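Subset of chains shown; positions unchanged.
Think of it as A, B and C in the order they're written, each chain with its own count starting at 1.
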Amino acid sequence: MAEFHEKPTLLRRMQHALHVTPSLVPLIVLLAAIALFALLVGGRFFSAGSQSLVLQQVQIVGIVAAAQTLVILTAGIDLSVGAIMVLSSVVMGQFTFRYGLPPELAVLCGLLVGLGCGLINGLLVAYMKLPPFIVTLGTWQVFLATNFLFSRNETIRAQDIEAQAPILQFFGQSFRLGGATFTYGVVFMLILVLGLAYALRHTAWGRHVYAVGDDPDAAQLSGVNTKRVLISVYTLSGLICAFAGWALIGRIGSVSPTSGQEANIQSITAVVIGGISLFGGRGSILGALFGALIVGVVSLGLRMMGTDPQWTYFFIGVLIIVAVLVDQWIRKVAS
Amino acid sequence: MPLDMQSPSSSREPILTARGLTKRYGKVVALDRCDFDLYPGEILAVIGDNGAGKSTLIKAISGAVIPDEGEIRLEGRPVHFRNPTEAREAGIETVYQTLAMSPALSIADNMFMGRELRKPGLMGRLFRQLDRPRMEAFAREKLSELGLMTIQNINQAVETLSGGQRQGVAVARAAAFGSKVIILDEPTAALGVKESRRVLELILDVKARGIPIILISHNMPHVFEVADRIHVHRLGRRLCVIDPKAHTMSDAVAYMTGAKVPEEMKAA
Amino acid sequence: QDGISACLITKTETNPFFVKMREGAQAAADAAGITLYNYAGQIDGDHESQVQAIETCIANGVDGILLVPSDSSAIVSSVQQARDAGILVIALDTPLNPIDAAHSTFATDNFEAGRLIGQYAAARLGEEAANAKIAFLDLNVSQPTVDVLRDQGFMTGFGIDVKDPNVIGDEDDPRIVGHDVTDGNEEGGRRAMENLLARDPDINVVYTINEPSAAGAYEALRAVGREDDVMILSVDGGCPGVQNVADGVIAATSQQYPLDMARLGIEAIARYAADGTLPENTPGKDFFDTGVRLIAAEPVEGVESISVEEGLELCWG
């Protein structure tokens, strides 16, 4: 087997960088999108205010996309993320207001409910060996119906929460830095993604997540407890969604059982644009964050330009396909 | 011809025994009340036709498959491995026929899969950070021992290696971590002449370190070159155990394929 | 930014009701020289997109926002942010909760809209109202306020005990055959009607949340040859709906005026931008009532209604 031994040119080194750091591609797309809209919309778009607004607008999708990434890395998919999120937030709200629990305890219950939902998914996937798509297609409907039944379709008003249980709105609090406003929810999203990026790269658990997504039989034979890994991933995903539910209360102020219907499609879109393989085992969670930000930047930019919302959906559709085409092209060139 | 079914080449106690192992897949009986013995320090070859149940036997021993019936003892104590991890923790290291590697992960990641080293101190205990430098240095050392350091980058993904190189990594992993028993299922099947030779040398090395080896192979010259005893597997069970010095390759093949029946069997 | 600008945020932009509202707003804005930005949620109930739209409006520095909230309570915080930024916020069609979270609300009285068709139905049946068999074709499982108000308004008008007026489905009047959801479109209307007919084929009164679902219900009735002896009641007063009243598909509908809501809203923003004047409520109500009229092809004694011809003059879409 012969090999070319060339001097690494700049191009080749760039290609190599792209190859070993898969999240670079979406990062470049993100920067390009920001530059494009700065040109089209003008200075307003480039302001610290607008840019921190993008962060605020993607925080929920960003958090959910982190959960979705974990699942997709194991070659699964979680269609129930949105339902878990909204059910958890409703539990936090109703446990406080209907049952009179101390809000801290209610938050804890909400987090536990999310974790429990994730655990159910995990058990069905790991022990019953059902395909994740089917499992979460089913639990999606079950969790969502539970949400509607349990909430009795009641929305809890922001004013009441502010007065009686401000901790529910914790993630909505904000601080200013320069011209930018950061909510705790945004900070949580960033810490979460960085934390998971660390765990996926630098701990044994993270390596096992990749190994399970790559080839579950091989992982099992080489000493990974695949069942435990799968269950930990789905459960953690549920817990993260519950946190997203909490952050959601902070973001919209109130507790509403109709929230989050689009969260699964949006989170999958972010993951896909972020260059994470739907077949598992490949991709970086930073990519998912950049993916969410790309959608956020494009949406905000188009909205600020006053584009018809239908055209926004149109362009996001095109963006999904183009992003994956670019990603594939770069990988081909770089290999 | 001396055919020994029970008695070992030495009179010591076996380190690993199995009695009456049975494993069914639907209508197929892959293991049919199979017995097995491995003695300390020996190289035991297992030969048999395709589908005879060799891989299933060693999977049962290494925890990858749970037998329907039968008993396994390691150093005299009964063991019940529920997965390969438990067998590994007991000191049994296996190279499966399918190699069992994660293609997208690096060589070092794969070598330490399931027994990763953590950084000393706080980073390791609290943040559970992997000790990459230590794992890489170790992996590099083990691969060099196998003469596999044509691999330039220990952080290369396994999927970028050739079939032979992968095989080498798998064997190096087993040799590095096996403390009681090392099992190799067709370790030279995908290998060229030079690489096969290195693996055979490694097997002898490991034996020299006093660790017994189970070697499954279809390659008779290899088997006869290194094995101390040969377990002939047929129709899901041990047909007989033969001494390579007292038998020819054609004898072995004849037993394997059923062309010839061992003496005691005829009597029975 | 120079010149006056405004935002219109609707629940969706696929429902003709909002399409017309938007056209009305655009026409009024063009007339007044106002720049108008349009936003909408992806589906009914998608208030997160509405929050993002409000934030965009703030970032764009508009003078006023016209908002049809997808969830009455869920976006109050964002509305407050807009008000804090000095923007006039007017809720259209659907009130916020609390209603004074917006500067003002221009809306149909939805309970009244339901009450009118309920009253009409009861009056048309006369004596037989006591033996009516009624199907309720509601909006969706999350029971948004318009859904509840119209449904419970109809019952009140018809003379049914609504029990808890905030909940659909807790009634025990034997004349109710059942409730089903339609998602407010033709497909859902047909399916829901079929389901309820399967439960009781003798249904003779059908309440529908809106005119598309009424059209779907009619198809289901036609399929079993019962289109002529079942009375369909609806709400909206869009042009296809009024035409359906003329054609005898719908017996009566309560007409609302989205174009007025939009036009009045834009005008209020223009005034506010000029001199800070805030809009006022209809006397005796906590919102500005844009009015509702009953349209019936066959008027009945004791229930005020307008004719199809008048309805067609006023219709939208």
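Throughout what follows, a contact is a pair of C-beta atoms (placed from the backbone, for glycine too) under 8 Å apart; a residue touches a chain by one contact, two chains touch by 3 or more.
Every value quoted in this text rests on a predicted model; they were computed, and no experiment measured them.
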{"item": "Chain-type multiplicities in the full complex (formula in displayed labels)", "value": "A x2, B x2, C x1"}
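Quick note on the criterion: only the chains that are shown with their structure count from here on.
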{"item": "Most remote chain, CA-based centroid, reference being chain B", "value": "C"}
{"item": "Central chain of the complex, centres being mean CA coordinates", "value": "A"}
{"item": "Geometric centre distance via CA averages, chain B-chain A, whole Å", "value": "43"}
{"item": "Distance between the centres, which are taken as Cα means, of chain C and chain A, whole angstrom", "value": "35"}
{"item": "Separation of chain B from chain C, taking each centre as the mean of its C-alpha atoms, in whole Å", "value": "74"}
{"item": "Two or more partner chains touched - positions in chain C", "value": "none"}
{"item": "Interface hub residues of chain A, defined as touching at least two other chains", "value": "none"}
{"item": "Partner chain B, residues of chain A touching it in the complex", "value": "1, 198, 202-205, 207-208, 210-211, 214-215, 217-225, 281-282"}
{"item": "List of chain A residues in touch with chain C within their complex", "value": "44, 49-50, 53, 56-57, 60, 145, 148, 152-153, 155-159, 172, 251-254, 256-262, 299-300, 303-304, 306, 308-310, 313"}
{"item": "Chain C residues touching chain A - in the complex, by the definition given at the top", "value": "13, 35, 37-40, 42-43, 45-49, 51-53, 55-56, 59-60, 70-78, 80, 97-98, 141-144, 167"}
